[in-house]
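All protein chains of the complex are present and in place, except for one that has been dropped.
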Amino acid sequence: MTTTTRFTTERRPLLARVGRGLRTPGGAIFVLLAILLVGLFLYNPSLGDPGQFMRFLGRTAPILIVALGQYFVIVSGEIDLSMAAIIAAQVVLAGNLIGQDASRILPVVLLMALLALVVGLLNGVLTTLFRVPSFIATLGTALVVSGITFYATGGAPSGNPVDSFREIGRGGIDKVPVFGFVPYSTIVLAVLVVLALVLMRRPFGRMLLAVGDNARMTALAGASVWWLRTRAFILSAFASTIAAIVLVGYAGVSPVVGQGYQFIAITAVILGGVVLGGGRGWVLSAIAAAFALEVLFSLLDFIGVQSTWRPAVQGVIILVALGVPLLRFTRRRSQTLRSNRPNK
Amino acid sequence: MNGRTAAVRRTLGSTTATVYAIFVVVAIAGAILAATAGSAFFTEGNLESLLTATTVLGLVAIGQTLVVLLGSLDLSVPFVVSLSSVLAAGVMLGSADNLVAGILTAVVASTLIGLVNGLLVGLVKINGFIATLGIGLIVSGYLFTNYQGSTGQASPQLVAFGGLTLGFVPVTTILMFACLAIVMVLLTRTRTGMHVFAVGGDPEVARMSGVRNAVPVIVAHALSGLFAGLAGLVVVARLGVGSPQVGSQGGYDLLSIAAVVLGGAVLAGGRGSLWGSLGGILIFATIDSILGILQVNPYLKDVVRGVIIIVAVAVYARRSVPRRPARFGGGAR
Amino acid sequence: MPALSIRSLSKSFFGYPVLSDIDIDLEVGEVHGLVGENGAGKSTLMKILAGVYAPDSGSIHLGETDLRFTHPTQAHAAGISTVFQEFNLLPDRSVAQNIYLGREPRVRGFVSSALMNRNAQALFDSLGVTTISASARVGDLSVAQQQIVEIAKALSYDARVISMDEPTAALADHEVALLYGIIRTLTSRGVTILYVSHRLREIFDLCDRISVLKDGVLVTTRAAAELDEQELVRLMVGRPLSTFFATADADAVVGDVVLSLQSAGNAWVDDISLELRSGEIVGMAGLQGAGRTEVLEGIAGSAPFTRGTVEVAGKTVRIRSPRRAIQLGIAHITEDRKATGLALGQSVLDNALSVVRATTPRRVGAARRRALTMLQDLELSARGPDQEVRYLSGGNQQKVVLAKWLLTEPRVLLLDEPTRGIDVGAKQALYVLMRTLAAAGHAILMVSSELPELIGMADRILVLRDGRLVAELPAASDEETILAAASGIDTGVAA
Partner (left out) sequence: APGSNTGTTPNTGTGSTASANPSFDQKTFDTENAQRTATFTGDPATPWLQYLPGAMVDASKTKLDHPGKVCFSNAALSNTWRQTGWITMQQQLKVLQSQGVISKLEARNAQDSDDTQVADIDYFINENNCDAYIIAPNSPKATAGAVERACATGKPVIIFDRGAGTDCETSFVHSVGGYAWGIDSASFIAANVKKGGHVVALRTAPGVDVFEQRWAAAQHIFEKAGLKVTDYLTGADPAKIKSTLSDEIAKGTVDAVWVDLGDQAVPAVEAFEDAGKPIPVVTGEDVLSYLRAWKAKGFKGFAPVYSAYQWRTALIAVGDLFQGKEIPKDWVLPQVPVPADKLDAAINANKGMPDGHYASFGGEDLPGYPTAWQKP
């Protein structure tokens, strides 16, 4: 007769958890990714070659890294619109300051790290201590950072850094067993993903989720909310910087490099089931979603969708991928209690 | 009575008042700076330019204000502006007879796109940021596939209308104010308008109180589309042709959101005002105008804009800290 | 012919039944009490009546008509309105706008604010409420005033059936009296009231008949006259509660002073001097708004003191942040668990570990192991450590809050209204727990608006008025003495 279950310390069986997980938006993205990958292999069998596939993965690394950075910020309840501006600034910095002098690589990279720290800190402090909504604060810093970058370069920077520096985005390790060719960028990506997974299981990561869920409670629990969120912004700025280093290697200096990345990243993170407003979502789902988007774009190229239609297809996919599960979920949602209200 | 004085006090101390205070400061500073540069700020010519610059962004921002009040966003506006411009110019083809058809096509198409945004946000419950981003991408795909550069030709009446001024005030600016007034009535004197605030404030509370949340969401988004469409028509009137890029060139998405926030609206929804948004736009336009007169590098303009947005919003945030009334004086230990 | 009949109503969430096969008849003009432990399903039942949730099966009949709601509006139209357990007001809108939200009065097609304000003011006049202006912004009102607006809103629907879910949880005594008056007027007009409260005294004061829910099943419906408190509690809990308040061990020792304040104060409280010893439970009484919460917030560093000295275990300290307070062994269980105690979207375990993670991340491993046993000891009713706290009932949520603080092994426990919205069973468990903690050497400072609870639990009672300590009373003081001190009407006892 008793229907309430008393508290048990046991977890549900792994399989049941996986099954349930796949039905959440964060899980469904893996299914979508799998489908897209099948499509990709069908249209371009040459990608079935591990080396080719690793190259493919490698060139998606920058956007995946950016999505990773954006994940930290979104999960903590904020949003970072400054990523593209940071990428542009860092790319220009690398191009202009390193130039053809390999001995300058280390000091310039340190300078880039410093810039990331400053911008991340600024974003964080503005949103937390000065309570400027992150949408506005990061939009503002983006305007400032890119304004200064383009002012300093007259509007159209050019000039690539020395080839040895670009190796990280272009080169790789050849003749690796199984894989054949492993681009350095995939290694960077793998390391960052593992770090992110570890970080999210550490107290910092758990508290970041808690902040996104209820910042007041987190503050009263003795956490320093401003510093948690600010660290998320700093991580995001560092992610942009690493993406910039890979990008300047891969593609070279250009005023448009990285443009629009933050929107793809935000889309990916949300597609990965991370809730705008924070408190929910798995980092791997966000990465998977970013990868799925990249696979989709390539697939469109392979299928031969007219290039001007590509943004439209992208828009449709985003809306369908988000809308269909939502249509299914809203019926269940409306049964649950008030959805987590924003903490005002 | 008590309520009224309280209301007055609230208005005076409100964010909107701060917005206009900032505007006045900026304008005066601008006049002084312009004078030191050997130019005048308050010339009819410059004021006309300034008002013209307010009009298109102003129309877009009216819609954006509605949507932000609701707790959503509209990132599709630049593409709707462009779409409206190419449709209108494409239908008119420079002929006086096609004026009405052109206007209708543009307005209906824009409103429909807003409506689709509204349906996605209000019924399917996709986050406004994503829904309007997606629709914006779809519209941009349509535009870039079907239009290569400027297209069509505005009908002569429309061009004449675009150039009409009353003194130094462009008639299109007056049109923008008329729209502002209508939306003001909508927000304060109709149920749907009041429900925009309610749904933006707390959708769950609104629902529990018997509000059909989808209605204000759909109406606000549809209106945002409509006003973006009108902005597109003003663009056609000014340029004489339609352009598939003109909306994205103007950066109307982020700029209108920034203006609305600069006007004191809260992105989470429920708080903000049309007057505030107008003030936000005036501030932007004034700064642009001053920096233009001073021949400041356009990239430094962005820097100034960025700083102004951040500082202004930080000031509002400071002011709106809810404080419990203190019972005892301070006195450090 | 009953005003409203509920027939074999069932509802489950994610396959877990919350209400099974409920049958209740509400007679015209009666006050029908609905009681049960936390999570028994009371609020769920009310939300079904309000059209917020749809039942899985069963039916609701209003007179002859069979009701099926898909939206709250339909419930209003059918003549059923609800005072919800959580606030349902928009802080940025005016009182009148809140009351008439969704059905703003129109004149010639346009909403008339003047008419709306007039109607709202008339409503307050008829209720005898004089302190609330219809045009005031709701966010500027006190918690109690907001609760009254909420009640006024429910009344404004001219409903035939009004359900009230713990309407007095935030009200002071004189406001409760006001509510009693309103309810009597309504019933005399033939309105039926469904009344949920954990305050049994109110249930007996007001109700004609009482339905008892337990684990989603209707235990019984009886006339109030047939029941007494003991019997009711037995029905709710399923076992008799012999002595409600756990008594202190005779040989319990009160130890050293662990916390002492000398003339501490800030913008909200002033000149607070008190001592707290290990092993003792000190109560703090006061009227609504007296500043009790602020004293606790001052100690816990969330609204730091700016004057005076604070000593912890004999050392003078400056507590400028919650973090510092936690490091000093101070735990602060706040009065609003949803807003300040829990991250509702996170799991039970994540919430329980949150303070440890925030302050002593290195001890998380050990804390995780202890957390599970502690939650079991607290008799948490949840599906497991991974369940989202959002889906727990109020009482169980409170247990999670307690667990997260106890895991920090605090010296001083500050409890602000720890039993608010908690059922009797959970209350008693908490009382026993407090005793155990005190016996284990913790010092407890407890704020409560329920005087019997203070009198039953505290070793001594501090009374606060207008931000100042006005009296310290012995454990056995009676309610009148405390009230007199708190209200300042008769300060017979020296401060």
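Letters A, B and C mark the chains in the order given here, with residues in each chain numbered from 1 onward.
Just so we're on the same page, a residue touches a chain if its C-beta (ideal position, glycine included) is under 8 Å from a C-beta of that chain, and two chains touch if they have at least 3 such contacts.
Computed from a prediction, not measured in an experiment: that's the story for all the values here.
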item: Which displayed chains the unshown chain touches; value: A, B
item: Selected residue (touches chain absent from view) among A:250, A:263 or A:282; value: A:250
item: Chain not shown: contacting residue from B:195, B:212 or B:238; value: B:238
item: Sole contact to the chain not displayed, among B:53, B:176 or B:309; value: B:53
item: Which of B:139, B:246 or B:317 contacts the chain that the document leaves out; value: B:246
item: Chain A, residues in touch with the chain not shown (by the definition above); value: 44, 46-47, 52, 55-56, 59, 62, 96, 152-160, 170, 247, 250-252, 254-259, 298, 301-304, 306-310
item: Hidden partner chain, residues of chain B it touches; value: 39, 43-46, 48-49, 52-53, 56, 142, 144-151, 159, 235, 238-241, 243-246, 249-250, 292, 295, 297-298
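Going forward, only the chains that are shown with their structure count from here on.
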item: Whole-Å gap between the CA centroids of chain A and chain B; value: 30
item: Between chain C and chain B, distance of the C-alpha-averaged centres to the nearest whole Å; value: 44
item: Distance between the centres, which are taken as Cα means, of chain C and chain A, whole angstrom; value: 42
item: Where chain C touches two or more other chains at once, by residue number; value: 91
item: Multi-chain contact sites of chain B, meaning residues that touch two or more partners; value: 202, 204
item: Contact set on chain A toward chain C in their complex; value: 1-12, 202-204, 206-207, 209-210, 213-214, 216-224, 279-280, 335-338, 340, 343-344
item: Contact footprint of chain B on chain A as seen in their complex; value: 126, 130-133, 135-137, 139-144, 146-148, 150-151, 155, 263, 266-267, 270, 276, 306, 308-316, 318-319, 322-323, 326-327, 330, 333, 338-339, 341-342, 344
item: Parts of chain C lying in touch with chain B, wherever the complex brings them together; value: 50, 52, 71-73, 76, 84, 88-93, 97-98, 101-104, 106, 110-111, 113, 117, 133-137, 139, 153, 265-270, 291, 305-309, 318, 466-467
